[in-house]
Structures are given as structure tokens and as C-alpha cells.
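Some notes on the structure that comes next.
Here the complex is missing one protein chain, while the rest keep their positions.
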Amino acid sequence: MASQPNVSLKSVSKEKAPVIIDRANFDALLQALKKRGYQLVGPTIHNNAIVYDTLESAADLPVGYTDRQEKGAYRLEKRSDKACFGYVMGPQSWKKYLFPNRLKLWEAQRNNGSFSITPTEPQTPRYAFIGVRPCELTAIDVLDRVLLQGSYVDPHYQARRKGIFILAVNCTEPGSTCFCASMDTGPQASKGFDLALTEVLEKKRHYFLAESGSKLGEEILREIPCQPAAEAEIDSAAKALEKAARSMGRTLDTAGIKELIADNFDNPFWDRVAKRCLSCANCTMVCPTCFCTTVEDTTELAGDKAARVRRWDSCFTLEFTYIHGGSVRQTVMSRYRQWMSHKLGRWYDQFGISGCVGCGRCITWCPVGIDITEEARALRESKKRSELK
Amino acid sequence: MEDLKKILSEHPFFRDLAPEYLEAIVGCASNARFNTNEYLFKEGQPAEKFFLIRHGLVAIETYIPGQAPLTIQTVEEGNVMGWSWLFPPHRWHFDARALELTRAIVMDGKCIRDKSEKDKVLGYELMVRFARVLQERLESTRLQLVDVYKSPKYATIFNR
Partner (left out) sequence: MAAMSDPMVPVIYRVEKFQKETGDTFTMELSPAEKKSVFRFKPGQFNMLYVYGVGEVPISISGDPTHPNGITHTTRAVGSVTDAMNKLKPGMAIGVRGPFGVPWPVEEAYGDDVIFVAGGIGLAPLRPALYQVLSQREKFGKVILLYGTRTPEDILYKKELENWRKRFDLEVFVTVDRATGDWRGNVGVVTRMIPRSPFDPHNATAFVCGPEAMMRFTALALMDRGMPMENICLSMERNMKCGIGLCGHCQMGVPFICKDGPVFRLPRVRHILEER
């Protein structure tokens, strides 16, 4: 195992006056959001997994459950306590709300040899995201850069993004496939939230240390029962987070990773990993930053109505690079290489940030257990070996 | 003779050839002119010469019964044509037909071979020049084989 990355936790700022919300009052926070017209979406148990879905109250949270994750393995387990956010994370990311996997872009109506197009009006649903992990906050930042900060903007993402309230929950128990500390995205949220909580379970107490990150967050805190945090409580949360940072299940050495990838395009390493890869696209479907889409043009049976639907796509499919005559990336090797070198390398040049946030989903949900942290290490080592020769 | 030497020295194929070698081979050279559709040579005939094209355009063709002649390549001004004279049994493998009025210097193959036998340095010098032309033609033929412009509709079997 490589050495642990340097972890520098942002101490909970005292100027922002963190407050304590007792577990008993936690639902009041959710209800306050509801009262303001937000639809609560967050973790709940469905089909033996944590999924993000509509919540009515804190009772819908996966209280007392956790999820054990390993390469190609995910299992829900009962906890010995009643933690509300005592799980790691499920397969889905918040992308499903901000950037739906299927979205009708427009409809066309044929009339007299011509046709007219009616675009889908961008929607701004008022979702309150409950329990956004710090790595996922960064993933949202990554999507913002891709879809809002380039030369063209995705109007649907833009509209959806506007309506979101973000309640982040820091990670005190990272999973075995987690490596946010390596990617500098967690386990503590530093920005991009309205409210950030740290869940603290002591022998006789269960409370949340809450910090606001926006005006709206502050207002919400004023509407619910809470009290200023004592020094000891702040310390207790900070300790839990420090411990979390040290107990990441995985590490990924990002030093010079962009160059490592760029310089090793023809390394036989890629063939070795490709032999195991099924090109199933699972990693891209669970990835919170994968943004590739395709469009489907359809017509109704009578032919007078047509539509274009945008849906998530994956660089692991053969059709992804199809140009007349064939696909550019014909081999699994070239497709895996595209995915990993994009995530860990080219993304920096394209969007000024890593495409990987260290959430570990691609490790857990890979049916053959390919582990991006292992592969990054193997690439580094294979380069070292070739230099020794 | 002086005229021929000047023409030879100005032709790209003999560019920068040492004057003593020019002197040596000029005796092998003669002028020729081919009218449109006139054959410079035909497949199977003895190949005892090569051509430095000075002006015009020559098609290297092959004949397929029942079809118009298939042009493999054309050779234009500044280029050289024919190397079957280099190796026994000295027979042309394709037809060469002038597509327009073509002027060329004809080099006597036997004459050049004899001089090259006598002076191996001259022989090497000429062989390098021919190898360069051969390499260009081969590469160009390979590219033609790739058939880059073919419609993908008819190409799927061979694409993979």
C-alpha cells in the first residue's frame, strides 16, 4: 500500500458560527426546507441499496444502515447504532437530478412538407439535496465547469442547477473503495453547499454540527431549533473527520499524474487492464462526473411527430466513435485508455480540474473488480520498470 | 552532344550528378518525341531503355480484355520511367502510352549497364537514384491500394 496522502483538513470555521442540531430536531430542518417549497431528495433504501429518491421526512433516511463496498461488491448491513448518514454512498449520484439520464430536447411536428420544432422548456425543479458527500460536491463543481463554463451552456443543466439547495454531509466513515482524501475532495466539504453537517454519535448524544455556506443556509438555521456549538463539540466533529481522512480505503497518488498518463499512451499496461475490462460501461454510468450523451431521433408511427431525446452515453461503447465506415476506438484497450486517461489526465487541460473525485463508485460497481487506484499505481510502476531497463 | 548534356544535367533525375559521370553517360542518350496515344513500350517487349520525361504525360497501363486500358499511374515532366532494363530478362511488364505530345530523353539501357559495370561508383550513383524513384512509386501504389476514398458502404468487409 502506498503511503497515505497528505491530509489537510479545513478546520470548522468559527466565524461562521457552527451550530448544533440535535438528532431529535433534525427533521425540523427537513421540514423547514419543505415549507420553503423544496422537494427533498436524498438517501433511502431501495432494493438492498442506498439510492437517492424523494424523502418525506428523516424517517426515510437509511437510519441504522451502512453499505460495505469492495471491488465489484456492495452489501447493505445493519449498524450497531442509529446513524442517519452512516453509509458510504450508493451507486447513483446527484447527476440523475441535475443531468437526467433521458431528456427530451424537443419535439417536431410535420405539416405540409415542412416541420416545426418545439423545444422542451428548461425546468427548474426545487430540489433540496439531502446528504451530499464532499466528493459529490466536487463532482457537481466538475459538471458546472463542463456544462456551464465552456463556450456553450447546457440550458437544461443551467436551469436545474439554479433550483438546488445543497445539504452536504461530511464523511466520518469512508468506505473501503473511497479515496477522496487523495483527490483532495473530502472527507470534509469546504464549499459549494448551503448547509454542511457533520454527524456525531457519542455514547449518549446524537447530534449534527452544522455550518452554513450561503445566506439561504443561514436563514434555514434560524428557523429551526439549534444552539451555538461549544468548543468541545467542534473538536469532536473535527476529530471524527481527521480520523476519516486517515482511514480511506484507497489512495491514489496524483503527483504528476497528467504527465504520467500523457507519456504512457503506448505502454503495454493498457493491454493488460483491457484484458479484464468487459467494456460494460458500468463505471461511466455510476461516475458522478461522466457527462457524455448521445441523442436519439425518433418518429411516431404515423410519422407526423418526431422528437429528439438526449441520453447518457458511454465511451466504452463501440458506436461512441463511429464515423462512416467504422469506429475510431475499435479495441477495448483504446476505450479503457480513453476513459482512464480522460478522467485522470486530460480533464485537467480541458476543465482545470481532475475528472475523478475519488468516490470509488467505479471500483465498487465494476463487475470484474477493476480498481482505478490499482491501475493508476500499476501504470506508475510499469513506467518505473521500463525506465530501469 | 553539348545540348544533350545540358538537358541531362537539368533533368531532376540527374540533378547534381558529377560532370564526369554526365560526360560518361551522355553517349547513351538520344532525343525522342511521342505523339498522343503513341506507345513508348508495350508489355512483353524487350526492355532496353528508359525515359527521362521532359514534357508531356505518359500513362502506365495494363490491358484487360473487354475493358478500356486500366491506368496504374501517370508519369509526368521531370520524372523517369522504366526500370525493366535493369534486370534480366529485360522485358516490359506494362504498357506505356503518351496521353499527350511527349518529349523525352531515351537512355540506352545496355550502354548504361556497361558503363556501370566498368565504374561501380557511377553504377551505385545511378542505382540510388533509381531506388529512390522505385520507393516513391511503391509508396504511391500502396496508397492507391489503401483506396482511401472508397465509399464506406462497400468497404465494411475489408475495413475490419
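By written order: A and B. Residues from 1 in each chain.
Heads up, the rule we're going with is that a contact is a pair of C-beta atoms (placed from the backbone, for glycine too) under 8 Å apart; a residue touches a chain by one contact, two chains touch by 3 or more.
On a predicted model such as this, the values are computed, not experimentally measured, just so you know.
Residue A:His342 is the one among A:Arg133, A:Arg160, A:His342 or A:Arg380 that touches the chain missing from this view.
When the whole complex is considered, the residue among B:Ala18, B:Leu70 or B:Val121 that touches the unshown chain is B:Leu70. Mapped onto chain A, the interface with the missing chain covers residues 105-106, 108, 110, 113-117, 119, 122, 146-147, 150-152, 154-155, 265-266, 291-295, 297-299, 303, 306, 308, 310, 313, 315, 320-325, 328, 334, 342, 346, 349-350. Of the residues in chain B, those that touch the hidden partner chain are 57, 59, 67-74, 76, 78, 99-100, 136, 140, 143-144, 146-153.
Everything below uses one rule, namely that only the chains that are shown with their structure count from here on.
Distance from the chain A centre to the chain B centre is 66 Å, each centre being the mean of its Cα atoms. Residues 152, 155-156, 159-160 of chain B touch chain A in their complex.
Listing the residues of chain A that touch chain B in their complex gives 324-326, 330.
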